[in-house]
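Of the protein chains in this complex, all but one are displayed in their positions.
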Amino acid sequence: MRQLITFIRKEFLHVFRDRKTLLMLFGLPIAQIILFGFALSSEIKNSKIAITDYSKDPVTEQLINKIASSNYFDIQHTVQSAEQLQSAFKKGDIRMAIVFPANFSNDLTHTGKATIQVIADASDPNQATTITNYITRLINDFNTQSTLNAGLPLQIVPEMQFLYNPELRGAPNFVPGVMALVLMLVCTMMTSVAIVKEKELGTMEILLVSPFKPIYIIISKLAPNLLISLVNLFIILVLSAVFLDLHVKGSLLLLVFDSTLFILTSLSIGLLLSINARTQQAAMMASLMGMMLPTMLLTGFLFPIENMPLPMQMLSNLVPSRWYFIIVKRVMLKGLGFSAVWKETLILTGMSLLLFTISLRRFKIRLQ
Amino acid sequence: MSSTTAPPVIVTDKLTKRFGQFVACNELTFQVSKGEIFGFLGANGAGKTTAMRMLCGLLKPSSGKAAIAGFDVYTQTEKIKRSIGYMSQKFSLYDDLTVSENIRFYAGIYGMSIPQIKSKTAQLLQELELEKEAKTLVSDLPLGWKQKLSFSVSIVHEPDIVFLDEPTGGVDPVTRRQFWDLIYHAADRGVTIFVTTHYMDEAEYCNRVSIMVDGVIAALDSPTNLKQQFGLDNMEDVFYQLARNAKRKAD
Partner (left out) sequence: MIKTLYFLLEKEFRQILRNKGILRMLIIAPVIQLILLPLAADYTVKNISIAVVDNDHSTASQRLIAKITSSGYFKLTGYTGSYQAGLSLVENDKADLTLQIPAHFERDLVRENTQKLYVAINAIEGTKANLGGAYLASIITSFNEDIRVDWHTAGSATGSNAPQISIASSNWYNPLMNFNLYIVPAILVSLITAIASMQTAFNIVKEKETGTIEQINVTPLRKMVFITGKMVPFLVLGIILFTLGLLVGWLFYGIVPVGSFLVLYASLLDYLFAMLGLGLLIATYSGTQQQAMSLSFFFINIFNMMSGAFTAVDSMPDWAQAIVSTFPPYHFIRITRMVMLKGSGFADIGPDLAALGAIGLVLNVWAILNYRKTV
């Protein structure tokens, strides 16, 4: 036991002497949480649009004012011709053009129906759909208002309540997502490179021929990263509470427990990667090139997993951060308890046990 | 092997290097003649590495003068680099390149033409008896061969001087002897050898030896003369005598 402590102490010294890496280890989550928490949102605001009004009547004026005062739109300029429109789109200056045809007010007065032309730049389909949707809602509101004004009977009024995140801020979705992403990538990267570095330097040989059990060596390698990640977790939680008004609604203990489990899983992945890598470069490449994008896209905070084709959904089940993301949302944002996350916790436990056992077995006594 | 009438290829005059308040090298003054094997000794922290870096044109001195192969260390570092060779402690061969690829690379960097490179490579491989290993990766070579190859690569462009920074660490005595044979051959051809080492028996192989202690040159003469001067019968004792009171312990 004392041997283990000696080992762990040595590993800690290694890590804490490298100031630059330490800076990144702590600075990265801090910078990212603050940056992403404040900057990212899934709402689409301030879309640059162009309006052309050929009709110029009170109704169009009213509508244009409504659009201008909405913070979803940022009216850029008017375009007078189709060429100008093309050019504006091609320059990326606007995402949508709204055209009020010349006989707009005529049609409205005489037939009670008129049509507005809306042209969306669908090179970003999501944004196109969303701002088309915003315009539609705006017009619908107008229509509803005029219906109400006309005193129609049988009014059904839906009352909407937004749960957990009434202001539709981006932070509640992105902070748990970034937590999962960063914890996982950093753990994997740091662990795999640290172990391979010793292999490269040759000091691993010394460790392996010593009478110490391989499991002690492994634990001592994982220990500093585990601690650093837990500290990071706390920093993230504190920052989210202080700066982003995002508090842990549920049990902190449960969150820490599941986070530790997740960290262990990530460390085990790092361990596994380090076994096959012969150089630090290979280890780093495997973690960064191999894992970054898949983790980012399959965790579920950028794109909903339910939307993905079945094979991709199955693939995402293999990504530990996907399960952790669910746990964080449920415990931190919804305030639920163990009964709501027992399944995900079990999955994480299984993953870390499996990965750890495999790594331990493959951690050969003899060097390749 | 050399004589004091040969022209000096290294001339220093009160060469000094300061890092803030710390004086790493203090008014070093000495000369090395062409074809000489000059041993540059000193304890850890004495200032050897700093001095060598100044002579190689890697570090600008704080004060004093020095000329390498006739070129000034302040203003003509590019010309110095063309005239010297260097073999570092880490051998500085590329592990993931083969023997002939390493030779080719360094020869090319020093401006040799392709035909020259080809003939030089063949010559080196023959001298080192590495013909069969021409296409072997350096990482697969035993340590002793790596060292010999490293030395040969450092003089591939036939420089006037070659600087060797502790070249024989970690090999068996037989290989060390063979390495020094290479050094003798090079010195015979007129290459000046400037070597630092911790092996005192190697000090005996040099024409002259200087011993640095705490940033100054505490002794400079042939091994025979030094032994006589101190009344000791081997260089190790001479070194011990000079260095044991050194105040600085590490670089």
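Per-chain numbering from 1; labels A and B assigned in written order.
The rule is short, and it goes like this: contacts are C-beta pairs under 8 Å (C-beta built on N, C-alpha and C of every residue); 3 or more make two chains touch, one makes a residue touch a chain.
As the structure is a prediction and not an experimental result, all values here were calculated from the model.
Student: Relative to the complete complex, which of the depicted chains are touched by the chain excluded from display?
Tutor: A, B
Student: May I ask which residue of B:Tyr86, B:Phe151, B:Tyr205 or B:Phe239 touches the chain that does not appear here?
Tutor: In the full complex, the listed residue that touches the missing chain is B:Tyr86.
Student: Among B:Val23, B:Leu58, B:Val216 or B:Ala246, which residue is in touch with the absent chain?
Tutor: B:Leu58
Student: Out of A:Thr6, A:Asn65 or A:Ser87, point to the residue that touches the absent chain in the complete complex.
Tutor: Candidates A:Thr6, A:Asn65 or A:Ser87; residue touching the omitted chain: A:Ser87.
Student: Of A:Ile8, A:Val79 or A:Met189, which sits in contact with the chain we cannot see?
Tutor: A:Met189
Student: Go through chain B and note every residue touching the omitted chain.
Tutor: That gives, for chain B, the contact residues 56-58, 78, 81-82, 84, 86, 88-90, 92-97, 101, 104-106, 108-111, 163.
Criterion: only the chains that are shown with their structure count from here on.
Student: Starting from the mean Cα coordinates of chain A and chain B, work out the distance between those two points in Å.
Tutor: Taking the average C-alpha coordinate of chain A and of chain B, the gap between them is 57 Å.
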